[in-house]
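Yeah, one chain of the complex is gone here, protein chain that is, but the others are all in their spots.
And then subunit A:
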């Protein structure tokens, strides 16, 4: 009944760079990795019997509160992502350090989001019993897939102009819905608690 929690993650293929960087592989590999990551996460959430709970952080009243604040931090960093991306592309006036800002705020947002996802998948699992849970579960998996694709695309040079902004925008949009259906819902339901 209980699945080794480490087993499913082994199903996530370690992101291999496109060998040789040949034409179609530049797009195919990120797309396949994205699909594999999303499906693997969803399958793990569905197959693994939810543990109900996981360890909490000191100082917070509940894991729900911890996750909501971490998710909110990730969302705030995602807003920084949008603004700094506009700077990188020259749509907004920005400092010369805009690319570094974009890179590091993105990294931080991702690393902040990972524990939230681990808790979701480990303690709650993939749920489709109500629309909010369904959309959150679905898009939560899609987010990490899309993010993986975005990271892998960055390794290719001379991509078609609008591709990176499009994928980045998709990652941001998905994260927004994931946040709306979790942290915002939590704060509205249980109050803005620490």
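Here is the rule we use: a contact is a pair of C-beta atoms (placed from the backbone, for glycine too) under 8 Å apart; a residue touches a chain by one contact, two chains touch by 3 or more; residues count from 1.
Rule of thumb we're sticking to: contacts and distances are computed from a predicted model.
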{"item": "Hidden subunit of the complex - UniProt protein name among \"Transcriptional regulator\", \"DNA-directed RNA polymerase sigma-70 factor\", \"Serine/threonine protein kinase\" or \"Sulfoxide reductase catalytic subunit YedY\"", "value": "\"Serine/threonine protein kinase\""}
{"item": "Residue in contact with the excluded chain [from A:117, A:138 or A:178]", "value": "A:117"}
{"item": "Which residue of A:42, A:94, A:125 or A:140 touches the chain not shown here", "value": "A:125"}
{"item": "Residue of A:42, A:64 or A:168 touching the missing chain in the full complex", "value": "A:64"}
{"item": "Touch residues of subunit A, complete complex, unshown partner", "value": "1-2, 5-6, 9, 12, 14-15, 17, 21, 49-56, 61-65, 103, 106-107, 110-111, 114-115, 117-119, 122-125, 127, 129-130, 132-133, 148, 150-152, 154-155, 185, 189-191, 193"}
